[in-house]
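Our next item is subunit A:
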Amino acid sequence: ACSLGGSTDGSGDTTGDETGDGGGGDLVVAGPIPIENLDPHGAASMDAGTQLAARAIFSQLLVSTGQGEFDGELAESWESNDDASVWTFALRAGVTYSDGSPVTADDVVASFERVLAAEGPLAGNFGGYTVAAPDDATVVFTSPTPDAAFLGKISSFFVTPAGAAEDGFFSDPVGSGPFLVESFEPGATLRLSPNPDYWDGEPEIASLELQSIPETAARMTALQTGEVDITWSMPDDQIAELRTNAELTVETVPSPGVFTMWFNSSTPALEDPAVRRALWQAVDFEEIIASLYPETGTPADAPVSPTVLGYAPQEPVAYDPDAARAALEAAGFDFENTVLRWQFSQASFRNFMNAVVSDLAEIGVTVEPLEKEQAVFLEDLLALNWDMNMQQLGSQGYDAATNLGRLYTCEANRMGYCNPELDDLLAAAGSTSDTAEREDLYAQATEIIWNDAVGMYPMFVETPYAWQNRVEGFTPVSDGIPYFDEVTVSGD
Partner candidate 1 sequence: MTTAPGGASLLEIRDLDVTFTGPRRSLRTPPTVVRAVDGVSLDVRAGETLALVGESGSGKSTVARCVLGLVRPQAGTIRYDGRELGPVDKRPPELQRAVQMVFQDPGSSLNPRMSVGAIIREAWQVHPAVAPAGDRREALAAVLTDVGLDPGVAERRPSALSGGQRQRVSIARALALRPRLLVCDEAVSALDVSVQAQILRLLIDLQASHDLTVLFITHDLAVVRQIADRVAVMRKGELVELAPAGELFTSPSHPYTKGLLAAAYDLEGVEAPFRETQEQMS
Partner candidate 2 sequence: MTDYRTPAVVAPEAPSTPGAEQAPLLRVEGLTVVLSSGATRGVVLDSVSFSVGAGRTTGLIGESGSGKTMSAMAIVRLLPEGAETSGRVIWGTQDLLEAPARRMREVRGHEIGVIFQDPLSALNPLQTVGKQIGETLRRGGMPRAQVRARVLELLDRVGIPDPEQRIGVYPHEMSGGMRQRVMIATALAGSPRLIIADEPTTALDVTTQARILRLLADLRDSDGVAMLLVSHDLRVMAHVADDVVVMYAGRVAERGRADAVLARPRHPYTRALANNVPAVTTKSAIAEPLRGAPANPFDRPPGCAFHPRCPLAQAVCRTTTPELREVEPGRFSACHFAEEVGS
Partner candidate 3 sequence: MTFYIAKRLAIGLLTIWGVVTAVFIVVRMAPGDQATVALGPDATTAEVEALRHSLGLDRPVLVQYVSYLGDVLRLDFGESYRFGRPAMDAVLERFPATITLTLTATVIAVAAGLLLGVLAGRNPGSVVDRAVSTFTLGLQAAPPFWVGIMLILVFALRLQVLPSANGGSLAHLVLPALTLSIPFTALVARMTRSGVADAMTEPFVQTARSKGLTEGQVLGGHVLKNSLVPVVTVVGLQVGTLLGGAVVIETVFAWPGLGLLLVGAVGNRDYAVVQAASVLIAMCVVLLNLAADVVNARLDPRIRLEVRR
């Protein structure tokens, strides 16, 4: 046999290969993003791959289920003080790790401190936080400033044993999640088996294999041939074809993702909100979305998606090239000498960008699309070294605080836009625990952002999933990081 890195079980071909126990079949899942690291606290903590693995191996304090709603996992209940700066969690009793030891408040504290020490992307959410465990079943998080979005943020936090800080822990991790690690080839395959001691009941499937196949053609082929049971995040053009396959179920679910095309308001040509709005008007987003994203796109009416707390629908910007041209002329836009540098980094945006650029060219606006490597894109993004920017933005924890509240302040200066009024609204929304009041404040903020055209917000994104009909009990989740503990595969 061939010796491929670290494969422990001899048979690589897992389809239809029933192993005795569990009886729920073997599940093979192919995600678009590779799993490179199992450490949910470190530099890769916010990676879709790491999160996917962590959801199978570890447990969270709580999971967000959309629009400011949460389910407890390790946490039985939680509460905050009035200004949302102190959060107290009561832990579920009797939860153990797969090695039999109990999950304690000290583990939560150690895990959280590990997050802070790692200075990774997750740690950025918790600047200045402290954590304490007054007793074995209680954990208290304290923030120096009010933080109403704390629950949303902490929903990306996984609890590991305190021993996770030791070298080599993640090569054979111990967790309290539904699955145990059998073998792991970073970037390729994570093989898992059900955790018989899982606090929410042992998963029924006999084994779970998480593969990564970034190349679409290969992933679709693997799905069509039955090598893979579940996959998601397919391009729209593939979805139609998958729908014709009678053995597959295809579903799309709304996600927090929004196509976000910021204008750099500090660019002289784009300083005027009228110019920005006119540019928005000049693009026939409706037609472009209908053509390019017939399955996963819906025209957006807010900078955050309807799945997110703080969503407030606005008047859509209608396509009107003549009005756009007139408005630009009125604003004194220099058609001749202005070239707008429009940066993006994901190849999948290329068609969309081309179509938008084409529409802008029709009214005489010259845009130079710049496809940049991710690192370069990020560096330039921070340095405001662009005139227009395109990203798909989500809202972590389904809370507008992590999107609007974090990115649109004068201090963040992410798009050269500074509006003290907006700053005040966002600060107020972030420092109250009253949900209704927060929704109202975000609605006001949204209106300013929308009307000032800080960016163009053309499309809400849905996440497409496809799975074999023999897979039962699978629930697509809107953030594209699904759970598999309730899935079964019927033998065929």
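Just so we're on the same page, contacts are C-beta pairs under 8 Å (C-beta built on N, C-alpha and C of every residue); 3 or more make two chains touch, one makes a residue touch a chain; residues count from 1.
Criterion applied: all candidates are chains of the complex that A comes from, given by their letters.
Note that this is a predicted model, so its numbers are computed, not measured.
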item	value
Which of 1, 2 or 3 touches subunit A - same complex, any copy	3
Residue ranges of subunit A in contact with candidate 3 within the complex	1-7, 11-13, 30, 34, 36-39, 42-44, 46, 119-121, 124, 127, 168, 170-171, 185-189, 211-215, 217-219, 221-222, 224-225, 227, 373-382, 391, 393, 396, 402, 406-407, 411-413
